[in-house]
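The other protein chains are all here in position, but one chain of the complex has been omitted.
To keep things simple, chains are lettered A and B as they appear, and every chain counts its residues starting from 1.
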Amino acid sequence: MISPKLRLLTLLILVLLLVACGGNNTSSTNNTGAATNDNAAAANPTTPPQPAADIALRWRTRPDNQEEANVYATVSATLDQQLEGISLTYEPGGSETASYQDVLKTEIANGTAPDVFWIPGTDVADFATRGLILNLASLAGATSGFSVDAFYPGPMFHLTYNPDSMASGGASGALWGLPRDVSTFALYLNLDLIAEAGAPDPRELAANGQWDWQAFLEVAQAVHALGPDIYGYGANAWWGPYGTWMNAAGGGFFNEDRTACNLDSAESLAGLAFEQALYQEYNVAVPYGEDSEPPFRAGKVAMFQNGRWATPGTRTVTFDWDVVELPKGPAGNAGNWLFWGAYVVNGSLTGERAEAAWKLVQALTTAETQATVAALGANIPSRVSQEAFDAFLTYTPPANNQAFLNGLADSPATEGPLWAGSWPEYAPVMDAAVQALMTGSSTLEQFAATVCNDANRAAFSR
Amino acid sequence: MTTEQSPARWLQVVIGWHLLAAAAALFAAILLLTGGGPAGSMALWARLLAAFLLLGWGMGSGAAAFYIYHRIHRGRTLSLFTNYLAFVFFFLAACQIMGVFLGIDTLANNIGRGLPFLLLAFIGYLIGTAADRYEGYYARQQQITRISQGIMVAGGLIAALAAGLLPGLINLLRQLGNPTALGLVIGMGICLLMLWLMGREKAAAALHAQTHHEAMINGYLFLSPNLLGFLIFFAGPLLLSLYVSFTDWDAFGTRNWVGVQNYQRIFDLNIATLSSPTQRADEVLDVTLYGELARFTIAGRSIIVGARDRLFWIALRNTVVFSLLAVPLSVTIALVLSNLLNSKLPGIKFFRAIYFLPSIAAVVGISLVWQWLYNSTVGFINYGILTVITFLNNVLGTEMADPAIRWLSESRTALLAIIIMAVWQTVGFNTVLFLAGLQNIPGDLYEAATVDGAGKWAQFVNVTIPMLAPTTFFVITTTLIKSLQVFEEIFILTNPVGGPDNSTLTLVVYLYQNGFQFFKQGYASAIAWVLFIVIFGATLWQFRRQQQSVSGVYDV
Partner (left out) sequence: MKSYRLTQTLQNAAVYLVLTGFAALMLFPFIFMIATSLKEPADTFRYPPRLLPRAPVFVEMAGYEQDLPLYYVTVDGDEEQYALVESGIRVGRYAPADNLAMELVRPLTDVTPTEEMALVNGEEKPLFLVEQDGQLVPMVLVGQTALGRFVNPEDPTQETLANVRLSQPVERLTAHPDNYRRVVELNNMGRALTNTALVTILVVIGQITTSVVGGYAFARLKFPGRDSIFLFYLGTIMIPFVMLIIPLYQIMVLVGWVDRLASLIIPWIFTAYGTFLMRQFFITVPKEVEEAALIDGASRWQILLRIFIPASVPALATQATFTFLYAWNSFFWPLVIINTGNERNHVLTLALNVLRGRASDAPNLILAGAAISIIPPLIVFILGQRFFVESATSSAVKG
């Protein structure tokens, strides 16, 4: 009795497979990416391609949330109208946890990567030395009115670095991309907790020039005294936060010419020692490695160190909040980072496609585009201009937006690629060693004795 | 169909085809080997492989012609083989060129529109099941069955039409305009014709076929889909992976043969003697090459072990620790639960279903849930522990402190957290497997044991455990193989992946990092082979143990 049913089933499968044959030609060339509307595209398998004159480009960023993805989709639609002869498709990439860069490289390896994409500043060297992104210097040289000086010098130093001549700047013969935006760290404050603890307001301390490590520690301790599950300080476990403590003590990840590890220098160790004390000695911080965002948003953390990108999410909290700059360290500044990421061009592009991609990179970094993106509140425009600053100050809350700009002005260390070695291999070694230190499974002496050997071996041995 | 008139003629056609095909294959192989014509653009290894396959096939085809000419049955077998292989090749190539495989994407796109109509087909099926009610009323039953089948076919057809059957067919036909596709389809036709010619009773008779010939041909035919797919998607990649593991390939550039360098690097250890247990590693080891892996003191001598690839050894250790904890935990709990479930109490089926639930859910989804449960500051697990401790403190008047375990952020507990989740996930499935084993144990064994005066525990030890041995072997082996390959839980739960402090870095995670983050595909392949050796060894060990325990049963 099973065979008629089986026959029907077979028929069904065959029919489905026949259906499968249909319309493959639509999806083979362009993934009409933008996520949502796909029924229309495939309904008529014989859709003629775009008018021949248009060069179709795909571009990608790493949005942290849906609002951001929507803003970029809007930007893409606007630029699609503006740019003559170029048609654009925006595709949101995965977030950091979805291994954005790994996926991108895998796609490049098999030729399915987008034409223009955003990468974090740290990864520029890895992409460039593998030949995965295009050197735009000659295209830029042929563009009238283009100047690398319109952007922050920090990112541009790295973006114009020529690994052959080891030179940087407008005439180095290298241009790997243009910065999309910049950002710095600030401390997100739970003002209710600080007031309840009776601690001085960090914003006032900062205004009076008293906002240093000692003052920071006192506020954190006062808040932690409210209860064992109330934390004075919270930060997430990646190189950004621990880097600031090292920078503020005069240390850093690499030596001066970025060719070797510097994590075991006296200054770097001093910064780490203070941070370690926050976790191990004073116990004022959210346990290292735990995501600090949930407890901060649950109202259990007084000072949460994070970048501008945390602002949109923080706007939904129920308590009174604001931001303040990082406290000044022994080296005289707060050791903040200048975070940045750049739009780069797929290394396989040539001829007019490369030119079109370069046009797109420029269009994505104009003041107008950057203002649209910055209005979201997640980042700061990468062009140096007073107008951009003034506009930025209006994107409240937080009321104290100036804290981010102070961070920019306070000689921050620029996030940077590692031309002499491999950043993707350096970072995990460093992360693991610092984590061991902060969670108390290794001591400062053990850290100092091994970290640079391990890191140098992993990243500079090629 | 003129060939049917005289047996000699159709045999001549077959012989002619085989000779022609052999010549063509030979010519193509020579072209490939010399690199002439369109073959010049192919990679060397691909040319060699293709030439080798073509030569083999051509020789088979030529031999088929020879044997058929001499009326030897081997000719029929060879003819069927070569034509079948050619047919499969033509079919796959045609599907590939005409975009059938890629069309699955379009199918996924369109199928949504057909789904509501598939419901109609389902209704038809339901009506069909109603026919069973009219047992004995044959005419009525026939009628209903026919109606139900009609509805099912109609529903399926409408669904297919809605999902784009017609555009699909049109597109497929249009593809035939492509000369390559047309050629492939014609080739398919010829091979089919030949298969039919040689497969007939007539051909079997003409070539003196015997029963074992028939079994052999059918055997290969039945196995062929599986075997071919296996060779292409399993044996092929396996060999390729072995090759890649001897190169320094990075996924972008060229591959250079580096010999056993990757394996050397993995296993490169350096053991040195320390003058004191706390001496710095860089005083005795070349720290530009070796990282400190472990140090210990034996008989008053302090020894330090350095490894070229320290992380590999850490990953190996974590993998072994994970398996050594997760497997016994999961298996023991499952064994206990299955014994509890193995009764006729009402509601047992309900429990059985509940225990099975975690095994069904996607590891990715489950991990996301546990990530929030494990959150050390606002998560439920720590809150639960705190509640229990507060309760105990109140009742007993003690002053136990809240442990506030940092499940996923401390190197001491992170692996444990993963283990707990993995055990939770696998225990239900194993319980059900054990339950099956238990239900197969004959009841009289227990009766005999009761007569002998054995208590429950003695029965468990002397009857249940030995009789369950085959099931236990199956359960332990599958759980072990799975846990040696643990990846997804760690990928989702830990940030950075494998953290904190590499405490959840397992071999597969490390392989992923090397292959797809550092893009050292050659090295990653070498790690994969080492993992295979580990798994093979573990399985073999299990197998030995099972054989021993089985012989133990027979001794009793």
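Here, a contact is a pair of C-beta atoms (placed from the backbone, for glycine too) under 8 Å apart; a residue touches a chain by one contact, two chains touch by 3 or more.
Since the structure is predicted, the reported quantities are computational estimates derived from the model, not experimental observations.
Novice: Out of B:56, B:183 or B:358, which is the one that touches the chain we can't see?
Specialist: B:358
Novice: Of A:142, A:195, A:375 or A:399, which sits in contact with the chain we cannot see?
Specialist: Hidden-chain contact among the options goes to A:195.
Novice: Pick from A:203, A:224, A:258 or A:297: which residue touches the chain that isn't shown?
Specialist: Answer from the full complex: A:297 touches the omitted chain.
Novice: Which residue, B:186, B:215 or B:448, contacts the hidden chain when the whole complex is considered?
Specialist: B:215
Novice: Can you work out which residue in B:105, B:292, B:309 or B:501 touches the chain that's missing from view?
Specialist: Considering all chains, including the one not shown, the answer is B:105.
Novice: Hey, which subunit A residues sit against the chain that's not shown?
Specialist: 2-3, 6, 13, 27, 31-33, 35-36, 38, 58, 60, 63-66, 69, 91-98, 100, 103, 106-107, 110, 112, 114, 191-193, 195-198, 229, 293-295, 297-300, 313, 316-318, 320
Novice: Of the residues in subunit B, which ones touch the absent chain?
Specialist: These residues touch the chain not displayed: 96, 101-102, 104-105, 107-109, 111-112, 212, 215-216, 218-223, 225-227, 229-230, 232-234, 236-241, 244, 337, 340-341, 343, 345, 347, 349, 351-366, 368-370, 372-373, 377-380, 383, 424, 428-429, 432-437, 439-440, 470-471, 474-475, 481, 484-485, 487-488, 491-492, 508, 511-512, 515-516, 521, 524-525, 528-529, 531-532, 535-536, 539.
By our rule, only the chains that are shown with their structure count from here on.
Novice: If you average the Cα atoms of subunit A and of subunit B to get two centres, how far apart are those centres in Å?
Specialist: Measuring from centre to centre gives 37 Å for this pair.
Novice: Quick one: in the complex, what on subunit A touches subunit B?
Specialist: Interface residues on the subunit A side: 4, 8, 11-12, 15-28, 38-39, 41-46, 97, 99, 102, 105-106, 108-109, 130-132, 228-229, 231, 237-238, 286-291, 294-295, 298, 300, 422, 424-425, 428, 431-433, 435-436, 439, 441, 449-450, 453-454, 456-457, 461.
Novice: Quick check: in the complex, which residue numbers of subunit B touch subunit A?
Specialist: Contact set of subunit B toward subunit A: 98-100, 102-107, 109-114, 121, 149, 152-153, 156-157, 160, 163-165, 167-172, 175, 250-252, 280-282, 287-289, 291-292, 310, 375-378, 402, 404, 406, 408-412, 495-496, 498-502, 513, 516-519.
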